[in-house]
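Every protein chain of the complex appears in place save one, which is left out.
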Amino acid sequence: MAGVVITNIARADADVIDGLASCGVATVHEALGRTGLMLAHMRPIYPRARIAGSAITISAPPGDNWMLHVAIEQLRPGDILVLAPTSPCEDGYFGDLLATSAMARGCRGLVIDAGVRDVRDLTEMGFPVWSKAVSAQGTIKASLGSVNVPVVCAGAAVNPGDVIVADDDGVCVVSRETAAEVLAKAQAREANEGDKRARLAAGELGLDLYAMREKLAALGLKYV
Amino acid sequence: MAGVVITNIARADADVIDGLASCGVATVHEALGRTGLMLAHMRPIYPRARIAGSAITISAPPGDNWMLHVAIEQLRPGDILVLAPTSPCEDGYFGDLLATSAMARGCRGLVIDAGVRDVRDLTEMGFPVWSKAVSAQGTIKASLGSVNVPVVCAGAAVNPGDVIVADDDGVCVVSRETAAEVLAKAQAREANEGDKRARLAAGELGLDLYAMREKLAALGLKYV
Amino acid sequence: MAGVVITNIARADADVIDGLASCGVATVHEALGRTGLMLAHMRPIYPRARIAGSAITISAPPGDNWMLHVAIEQLRPGDILVLAPTSPCEDGYFGDLLATSAMARGCRGLVIDAGVRDVRDLTEMGFPVWSKAVSAQGTIKASLGSVNVPVVCAGAAVNPGDVIVADDDGVCVVSRETAAEVLAKAQAREANEGDKRARLAAGELGLDLYAMREKLAALGLKYV
Amino acid sequence: MAGVVITNIARADADVIDGLASCGVATVHEALGRTGLMLAHMRPIYPRARIAGSAITISAPPGDNWMLHVAIEQLRPGDILVLAPTSPCEDGYFGDLLATSAMARGCRGLVIDAGVRDVRDLTEMGFPVWSKAVSAQGTIKASLGSVNVPVVCAGAAVNPGDVIVADDDGVCVVSRETAAEVLAKAQAREANEGDKRARLAAGELGLDLYAMREKLAALGLKYV
Amino acid sequence: MAGVVITNIARADADVIDGLASCGVATVHEALGRTGLMLAHMRPIYPRARIAGSAITISAPPGDNWMLHVAIEQLRPGDILVLAPTSPCEDGYFGDLLATSAMARGCRGLVIDAGVRDVRDLTEMGFPVWSKAVSAQGTIKASLGSVNVPVVCAGAAVNPGDVIVADDDGVCVVSRETAAEVLAKAQAREANEGDKRARLAAGELGLDLYAMREKLAALGLKYV
Partner (left out) sequence: MAGVVITNIARADADVIDGLASCGVATVHEALGRTGLMLAHMRPIYPRARIAGSAITISAPPGDNWMLHVAIEQLRPGDILVLAPTSPCEDGYFGDLLATSAMARGCRGLVIDAGVRDVRDLTEMGFPVWSKAVSAQGTIKASLGSVNVPVVCAGAAVNPGDVIVADDDGVCVVSRETAAEVLAKAQAREANEGDKRARLAAGELGLDLYAMREKLAALGLKYV
């Protein structure tokens, strides 16, 4: 089943992708009906990065990073590498040389359900990574995997060309087909939050703002 | 058993609370006889926060943050929200809107044995959180929990009105009744450390400063 | 078996040690044939520290930090404390007073497969620590352990006098006997990377730079 | 705070205790309003044990089992030992000699948020244990803890004399004061289940038996 | 996105399904090109069960088992329930009453990336379950999920109607479309193993049986 590279994948509109980035993970995840989130063990190597891009997916054997070199050739500006190992692994598949190469191709970042190394260099280069671990453990180049096939990464299904949104809250996957619709919902949600924020900041309670008191009483909440 | 809000809880003296904050978690924990510490998975979302406050406790179902809205009404300036889910959960119960509301009530921070989101916003707002996870996973508002009942949070028993102390070393719970006494012990401990620090910095060994050599020899320690 | 302090250990050359520090963990680990790395749960308490030094090893009972005082007397300038508990433990064995004492002896840092506390103070003092946990949990001084005996720390065998290299990527152990040889390999590796980095930055692909295409095709990689 | 043994604790009625045992953990936990359950890492060392008894609580330092000897003297027939370490620990605090001694005092079992050893012997002796780990790691007898003080064990608050119920599903804590009332609820629940079981076995659907269809439709469930 | 029940799903041939069951998980996983395996935390509640069946998938909120009742109506004889919570959860979604109902519909077992309870009863009933945890923690019936939608369960993507194979080695997913082809490969693999087993049992080495010596020597393996 391994050993395939899909070279011609569809991508979402650049404007849609950038719009999703500016909404951020929490808002996009809500707009998705609270689906598509990767597991909470996926953490950024440095704070304050917020990106979105088209997924170049990689299925790679444990401890073998050969397919990253193959995947980099498939990158177009604005893409994000998404690597899922075929079995759980924390080895450091990716470091500053691969980041240099990926950046030269316009890659916006890496999402990897495994380890990453050279994190100080990556931080200085401004190449963001969300990973399961930081590990200097070296990898080999011996076996084939695949590029741009469907993968499950950190509990989320990812198809090549899906939009990946990542920030300090984690990583979220938006299917390419629904990306524009999800953006519209996310932006509506954002527009709606400004007023709420102002009222809450002024001391109004969520209990009143969201008209919760009656429902809580009906369920039997008792103040004593 | 769920569905209760205790509205009238006792709190420790503000001076005692602020004194405990300035001692910090490690010193307070020692003054408590090495008890009252939450488990080490409770980590701050940003470094260098150090707070103390009275606990407003929340028992909430997994994936349901409704009781946070109820709890915010119970906050007085100087309080800290303490949320324990009724079963293990890493969902993101709390974000920037709830933080805006809590800050408007004078809340000093959140301690949650679950997840938190919008951590970049919370960091910029200066609202500190100690949590088990960072997760964008959304929650619902469907079931009752309770506010200001005794809870077990991250392995520590917390009663409403207990003093919570939190900093980069973790989170510690001081019972309201003994808070003044614990502060006195903590301050005594601190006063005692200045001299030790100076002598150790000058090169004196702990072996001599604490007169350990004889005891070690008696137990059979051998230098070879 | 506990209760022994070896006072006269051999150390690697200071120049070799400093050379290894400037190569960093990932490069040294590669030069070692991808061995000697501690497990990925060993994380620095603050970013951007990069050190190397001679290991003063400590085998200590769970929750008992007495042997740290004994070990500090054995420190010479340039050494690193390496503590392995005799059973898994996350208690906070080490804080600012011990760090003050260790720094007075010229100690460069601590590597501990357990917990550390006072991390804010340690950060301000510039005393780097790699640990399994941050925990304020206090420890006692009741039982003997040993100093400068062989230990297993976070999955890596460490002998007293081995060279410890630690940075943002983790912690690596180089045997004292091979340290000079490993340094030579690490430096050769580094020299070799500059050219590669420039070519990758210019857009050349790893597939071409490393001549991988033929091998991948031979294994059956298919582009579709 | 350590160093106390409470010798005169109250216990629930023997009949109530035995009634709770025959209901089992899942039913008792439901009768408690879904509270009181220890975390799921507490597993039995052999299947099919089902016990209830009065808690003799033990707070013990990590890796130090001295207080177990102290606690055994406090046992009366029908009691259960409940040990919570003062910090997380997986060492083997308890083995066949302690079990021999506990059984001689009429002890029904051990609940320990740490490790146990000699599990083959314990199985052959029919002495049930619920633990966090099986580990041969030996412990020492150097420091005081306390017996029959309130503890938090595996996420549940336990007071001495509380009723512990344990079976293949885990461990549940019932406060001594409410034990009779909880038993009544648990038995009512059980009585109610026989009829349901028969109807479900005959092919009737829960959707109909519990009249769920209307509610689900009202919430918008769609069949396609 | 939640709130949908797909009522008319396709299933693989009964003979193919039963054939896959008799091959077992390890062989089927190999026939799949080493894909489709759920994570190793999915363990059976009792040993020696080996089943295969068509997946009735369930996406359920954390701590809410309502959709199990909905799913049971969709069961046909030979099906297996597959539940994935929408965020990580270890609560006990399933017990003996639900098992009674599922068995009455011909269900062969449950695969759940969460908790299960009444495991002693389930064992006596012969209803096999593979789960992440055993937990008595009760769940509620408050929110919608979906039935027979694509899910990710324990790291594996599952579509409704896919063939689930489960035994002591874990749980494997075979897509409905390729099930017959995978069975053929698995049976070929099995046929091939008998001869190997006999030769290995007679003392022939794998090094010779698989003609590995030359390749190992070519890679540089040295005997010293």
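Letters A, B, C, D and E name the chains as they come in the text, with residue numbers starting at 1 for each one.
One rule holds for everything that comes next: a contact is a pair of C-beta atoms (placed from the backbone, for glycine too) under 8 Å apart; a residue touches a chain by one contact, two chains touch by 3 or more.
As the structure is a prediction and not an experimental result, all values here were calculated from the model.
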Worksheet item: Which visible chains touch the chain that is not shown?
Response: A, C, D, E
Worksheet item: Thinking of the whole complex, not just what is shown, which of E:Ala26, E:Ala104, E:Ala142 or E:Ala180 touches the missing chain?
Response: E:Ala26
Practice prompt. Among D:Gly19, D:Pro44 or D:Gly115, choose the residue that contacts the chain missing from this document, as touch is defined above.
Written response: D:Gly115
Worksheet item: Residues of chain C in contact with the chain that isn't shown?
Response: 1-2, 32-35, 37, 39-40, 86-88, 150, 152, 155-157
Worksheet, complete the sentence: Residues on chain D facing the left-out chain by the touch rule are 3-7, 66, 69-70, 72-73, 90, 92, 95-98, 100-101, 103-105, 115, 117-120, 123, 133-138, 141, 143-144
Worksheet item: Going by the touch rule given at the top, which residues of chain A touch the chain that is not shown?
Response: 61-63, 86-91, 135, 137, 140, 142-143
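The definition used in the following text is that only the chains that are shown with their structure count from here on.
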Discussion item. Touching both chain D and chain E, which chains are there?
Written reply: B
Practice prompt. Check C-D against A-B and say which one is joined by more contacting C-beta pairs.
Written response: A-B
Worksheet, complete the sentence: Between chain A and chain B, the Cα-mean centres are separated in Å by 31
Worksheet item: Any idea how many Å lie between the Cα centroids of chain B and chain E?
Response: 42
Worksheet, complete the sentence: In chain E, the residues touching two or more other chains are 86-88, 90, 135, 137, 143
Worksheet item: Based on which chains are in contact, what kind of graph results: line, ring, star, complete or other?
Response: other
Fill in: Which pairs of chains touch, using the document's own definition
A-B, A-C, A-E, B-C, B-D, B-E, C-D, D-E
